[in-house]
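The other protein chains are all here in position, but one chain of the complex has been omitted.
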Amino acid sequence: MEAMIAEDGVAKSNQNREKAMRADYAALGEQLDRRGIAIDAILKKVEAFGVAVPSWGVGTGGTRFARFPGDGEPRDIFDKIEDCAVIQQLTRATPTVSLHIPWDRADPKRLKQAASRFGLGFDAMNSNTFSDGAGQSLSYKFGSLSHTDAATRRQAVEHNIECIEIGKELGSKALTIWIGDGSNFPGQVNFARAFERYLEAVKAIYAELPDDWRLFTEHKMYEPAFYSTVVQDWGTNYIIARETGERAYCLVDLGHHAPNVNIEMIVSRLIQFGKLGGFHFNDSKYGDDDLDAGSIDPYRLFLVFNELVNAELAGAKDFRPAHMLDQSHNVTDPIESLMLSVAEVQRAYAAALLVDREALAGYQQDNDALMATQTLKTAFRTDVEPILAMARFNRGGAIDPIAAYRASGYRRKVAGERPAVASGGGGIV
Amino acid sequence: MEAMIAEDGVAKSNQNREKAMRADYAALGEQLDRRGIAIDAILKKVEAFGVAVPSWGVGTGGTRFARFPGDGEPRDIFDKIEDCAVIQQLTRATPTVSLHIPWDRADPKRLKQAASRFGLGFDAMNSNTFSDGAGQSLSYKFGSLSHTDAATRRQAVEHNIECIEIGKELGSKALTIWIGDGSNFPGQVNFARAFERYLEAVKAIYAELPDDWRLFTEHKMYEPAFYSTVVQDWGTNYIIARETGERAYCLVDLGHHAPNVNIEMIVSRLIQFGKLGGFHFNDSKYGDDDLDAGSIDPYRLFLVFNELVNAELAGAKDFRPAHMLDQSHNVTDPIESLMLSVAEVQRAYAAALLVDREALAGYQQDNDALMATQTLKTAFRTDVEPILAMARFNRGGAIDPIAAYRASGYRRKVAGERPAVASGGGGIV
Amino acid sequence: MEAMIAEDGVAKSNQNREKAMRADYAALGEQLDRRGIAIDAILKKVEAFGVAVPSWGVGTGGTRFARFPGDGEPRDIFDKIEDCAVIQQLTRATPTVSLHIPWDRADPKRLKQAASRFGLGFDAMNSNTFSDGAGQSLSYKFGSLSHTDAATRRQAVEHNIECIEIGKELGSKALTIWIGDGSNFPGQVNFARAFERYLEAVKAIYAELPDDWRLFTEHKMYEPAFYSTVVQDWGTNYIIARETGERAYCLVDLGHHAPNVNIEMIVSRLIQFGKLGGFHFNDSKYGDDDLDAGSIDPYRLFLVFNELVNAELAGAKDFRPAHMLDQSHNVTDPIESLMLSVAEVQRAYAAALLVDREALAGYQQDNDALMATQTLKTAFRTDVEPILAMARFNRGGAIDPIAAYRASGYRRKVAGERPAVASGGGGIV
Partner (left out) sequence: MEAMIAEDGVAKSNQNREKAMRADYAALGEQLDRRGIAIDAILKKVEAFGVAVPSWGVGTGGTRFARFPGDGEPRDIFDKIEDCAVIQQLTRATPTVSLHIPWDRADPKRLKQAASRFGLGFDAMNSNTFSDGAGQSLSYKFGSLSHTDAATRRQAVEHNIECIEIGKELGSKALTIWIGDGSNFPGQVNFARAFERYLEAVKAIYAELPDDWRLFTEHKMYEPAFYSTVVQDWGTNYIIARETGERAYCLVDLGHHAPNVNIEMIVSRLIQFGKLGGFHFNDSKYGDDDLDAGSIDPYRLFLVFNELVNAELAGAKDFRPAHMLDQSHNVTDPIESLMLSVAEVQRAYAAALLVDREALAGYQQDNDALMATQTLKTAFRTDVEPILAMARFNRGGAIDPIAAYRASGYRRKVAGERPAVASGGGGIV
């Protein structure tokens, strides 16, 4: 397996930190032991946990006002795969990359080869009918899968089928559909007819889905449409999954909900009715801010994982949620943000594993609200960093991925190889 | 038919206003004629339109901080029916009263008699398991239909069945269930189990529903529960209606949604999937403010009616939404607020009837967003007051209900008969 | 004065509509007369009312996901001025254009000449330190006026001073500052120090402001910064205006507030404390959606104008608010959207002029909440379209600007002259 970062640099970085990590791990182990928890069992679960990295996540994001590129921006999907390999090398928790077509369109053989150099696989394929690609004959300005024009809908369906075809060659097992279709004005769109058209189009895509694939549809309250959005919430998303078929599931992006909404409850509902497909992890304070996972409200992330672990332990039917990060890194080095975001997701998972579920069930039964919530809080406030560090270390990664990454000079190196990109923005306000 | 307000007073009030009303009606008729609309057809529809008044709406509301009673507060359901009769007499648009048990518990025969004096009928029955009634054996502090304790759930189910029994005697044809079950702390409740228990309880109630009745369940984002609510949104409500049975429908209260949510789109979805039961009309700026219908965002109310009229004209399957006001009148005379709120609901209906739907469908097909939204705006900004006034006048009501009511001295009169109530509040903060 | 649209086409369009308009105007005049209002006085005020058009508003907007250009997009500020001339010709309510530097940088003499061909003047100058311009030496990626680096702050200050210099040549009398400075992560920025730096920089700009100019600063809750924004709300904006000097004022953009916020109350506060500078009109349902003014919540726009008219009639001290549209037209012809938006702003103004303020003051004094709010509603629901149409007609514009514009074939013509632009987007997600 190739390594983008020199192994000896990682080893040296770990050497300086191993002793402290082991001390912290031991102290935590002792504390957990007192609480009746075997730390090694938790460690094993954390080691087995993985999150997919979106190919577009390793480039610098932006807003409609501007994009301020970083140094050494990846030029194409092959550069992106190398950046993803860095993340996987140091965190050992991101074994797959999620592609976005047409941005990542390339010869599938070359893609497989490029990924296999680093032992990387391919997660869900992502289609794009929210912007017009070069040479595209019909525009998505007024919609794609729900467009009033049948030819435009057909073009959008065919694009999704192409994504499946590419994915089949790459070993992907899922297609994720997120569209921006909607309206900016009351009356612009007939809600019911638009949704009928959408359902018909999704069913046409589903008809081409291989038997061992899953279809993920994603809801979002608003943006890019600012009055109505065709898949605006989990209620509509649930109907889609239900009407489309057994292998159709709902994808939850943590930033796609109305203010104040209880997201963990939506997660529970989708699990209960067998329709949770997976997640786009990120965090948000206002809208679809696409901030780093756990950076704004880490307790909310924990509460989501509390539902996931609960379902996992209860053996919920048809429960195998896909995990993917989906973030926009505007002011940080994307590789660094992704490495820390993976750790935040692992942290939420590890903490959720510490919940004393038997005690919790008892408090719930007895309506002992205070002790029930304390049971969650006790798990949440436990500092599981030693477990995460040990998991990385055991699997060949870095105890402190940021430190190892910065010490490696990777960003400086690629900045020398990849030409600088001009700042963008202006005009779209 | 008895009249609570002296008929000659109403006649005198109308006399002063009839000429101006006829002039405005004629001018509007001319304008509508130019737009290809026959004003008399609109008038006829408005005359046939009715909204139920909630019995509790004629009392002064309050908040957890205080209740400031008004003069002449109704002492019991019989006083309330008299107040409702005033509203119907002057507006001729509120032919039914919606009862709330146990608040309105009384001998059904007496209730029917009291209502029939004024030609009033009974709309949906409302059960109450969000507070503990006098002499109730098990408390709803920790839930009712979703309580962890089976006996408490059974008690709540039986209360709903009692509501059906009373309603059967009164000629009601629907039961509305709104519960406050939920939690104030993460972990207090197991979301999935609570919802399973809820579904089981609702099915037990549904089993007792007469064949010609409908069951309405109401969703609400929060309050009185402040972390999670068992029927938190239309997605959950839709699942309930779907799982429960053919005669189970969703009720939409305009103030029960997350900030910024597109409510008219939810209305469209429920119509499309055959599960819109009806409305609790009111308005809100922040939460479940229970303000007067149309008082904060009249265009939103119009957009809701735009969906309803669209479905009505399209002959949507199983479409016969129940209309009820559900408001809290804290600083106004409840009778006045209810009379104006009825007018606001009629206004939204009348304006929605003016939408040029053929033109609209064309603009939608062509993605002419500007003309589509203008088509709605043209209808909305038409001042339909002359139509509403004429509808009231034609059916024996008041051209200006507030003026007629104030001139009648009704409030002064009942304030003399009904003893003053002490201010409440304090302690619940 | 040159005309971009053939005058005879406009005349013909008006000819078809004049009779109906006069009939409607007469009927409305009669109704208002009964209400004690002289329609001609209202007409005169509406005729005198003007709104500035932002130069960037005539181009098609977009989101971070995509931009879908329209036909005949303006290539430069001179094309933009021609488009603005169309709007002014047909609406007669947009006598000035507001420039944005560097986007509109050009020889001031040529700019003046270009505008004077159409009798257009220049409104407030807008600086841009939220994106990096070509050839700019220091980046605004991490801030501009509040940047931690003094040289970057100086560059941003100098850019604003340059805007003043250009504006002086053009006859502008105000500088508007909106910046995106803020942070995406807790801890990224020291709130207090950043605000100190901001205040220092604004004072340096203010020091260069000519005596007869005003400085407008604009607040915004979020975007492009997603955790904190240096001028996040009116409270901070008020402090800025207060600390900076007498000619420093707050600008209110209707889409820049937290969900549910009572904007008309903020307007009242700023008037009361002498710091309301003016408006960026638009509408929003979710965030800074930049939708067409009045398209989502026309009553809110009316309530804002209710405050403005109240202050105007009361002779509030130092009250002369600047009016500007600031919208993003993603799915409509920008010229059409701007023409209708101007009409919506005029509509709100005209309706607010109809409020019976003496009656209102009496109801307020007596706490007659119902009649107070009815007094506003009566004004709002009056269809003032005949007044707006007559104002346009009297001043040489079009009774129906959209119809006249579409009939003129202007968009088709410029689409032939101005080369098509490729769709954008993709990559910034």
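Lettered A, B and C in written order, each chain numbered from 1.
As a working rule, a residue touches a chain if its C-beta (ideal position, glycine included) is under 8 Å from a C-beta of that chain, and two chains touch if they have at least 3 such contacts.
Computed from a predicted model, the values in this text were never measured in an experiment.
Within the set B:Leu291, B:Ala322 or B:Ala351, the residue that contacts the chain not displayed is B:Leu291. When the full complex is taken into account, the listed residue touching the unshown chain is A:Ser337, out of A:Ser13, A:Ser337, A:Gln364 or A:Ser423. Within the complete assembly, C:Glu307 is the residue of C:Asp132, C:Asp289, C:Glu307 or C:Asp326 that touches the hidden chain. Interface note for the absent chain: among C:Trp234, C:Phe281, C:Phe305 or C:Phe393, the touching residue is C:Trp234.
Contact residues of subunit A toward the unshown chain are 20, 23-24, 27, 30-31, 34, 259-260, 262, 285-286, 295-300, 331-333, 336-337, 340, 347, 367, 369-371, 373-374, 377, 380-383, 385, 402.
In the full complex, subunit C makes contact with the omitted chain through residues 141-143, 148, 183-193, 195-196, 221-222, 227-228, 232-236, 238-239, 257-262, 264-266, 268-269, 271-273, 299, 303, 306-307, 310, 360-361, 363-367, 369-370, 372-373, 375-376.
Residue-level contact of subunit B with the missing chain is found at 56, 59, 61-68, 103, 128, 130-134, 139-142, 180, 183-186, 188, 221-224, 226-227, 259, 284-287, 289-292, 295-296, 328, 330-332, 422-429.
Note that in this section only the chains that are shown with their structure count from here on.
When every chain is reduced to the mean of its CA atoms, the largest separation from subunit B belongs to A. Centre-to-centre spacing of subunit B and subunit C amounts to 39 Å, using the average Cα coordinate of each chain. We define each chain's centre as the mean of its Cα atoms; on that basis subunit A and subunit B are separated by 43 Å. Shown for subunit B are the residues that touch two or more other chains, namely 259-260, 262, 299, 367, 369-370, 373.
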